[in-house]
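The complex appears here minus one protein chain, its other protein chains still in place.
Presenting chain A:
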Amino acid sequence: MIRAVMVISTQGKPRLLKFYEFQPPEKQQEIVRYVYGALSGRPENVSNFVDADSIFGQGTRLVYKHMATLYIVFAFDSSENELAMLDLIQVFVQTLDKCFKNVCELDIIFNFNKLHTILDEMILGGQVIETNSDQILKHVDDIARIEKSSSTTSLVPKSISARFGR
């Protein structure tokens, strides 16, 4: 299963963290530091795989892609195929690219909530659920539409909603 999806900037700052097995906050940060440490030292043109036994347990690995100022990292155990995981990162990147039109780090920083929505359409409980970026986007758009149609509250000025609340 996929243990975690992480987007970490090349400065070591977490931009998106999603763990499919609960990790307490300190452990999450330890993982971010470990992963960043493991990746930042790697030269260009090497493999996309890194052993992660010491942080995620026996037999786990990281697969990552380095895109501009971001590392996109999946941690997974021995029940997954390494290259299939790499493909999945590619699907994730494609989806982001389509969603934000040439995605950059700022898009990801300011839309971290949207990223969670996208990720939930792609991976569920550590298993891949959808592998086509257009399909993922379609689901996300559907959600956006439902939101719009039901989100009248946000259009009501604050003062009024406050009065209704009373």
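Here is the rule we use: a residue touches a chain if its C-beta (ideal position, glycine included) is under 8 Å from a C-beta of that chain, and two chains touch if they have at least 3 such contacts; residues count from 1.
Criterion: contacts and distances are computed from a predicted model.
Undergrad: UniProt names the one chain left off this complex as which of "BHLH domain-containing protein", "glyoxylate reductase (NADP(+))", "DNA excision repair protein ERCC-8" or "AP-2 complex subunit alpha"?
TA: "AP-2 complex subunit alpha"
Undergrad: Taking the full complex into account, what residues of chain A touch the chain not shown?
TA: Within chain A, the residues touching the omitted chain are 12-14, 16-20, 22, 24-26, 28-29, 32-34, 36-38, 40-43, 45-51, 54, 57-59, 77-79, 81-84, 86-88, 90-91, 109-114, 116-117, 120, 124-132, 134-135, 139-140, 142-144, 146-148, 150-151, 153-154, 158, 161-162, 165-166.
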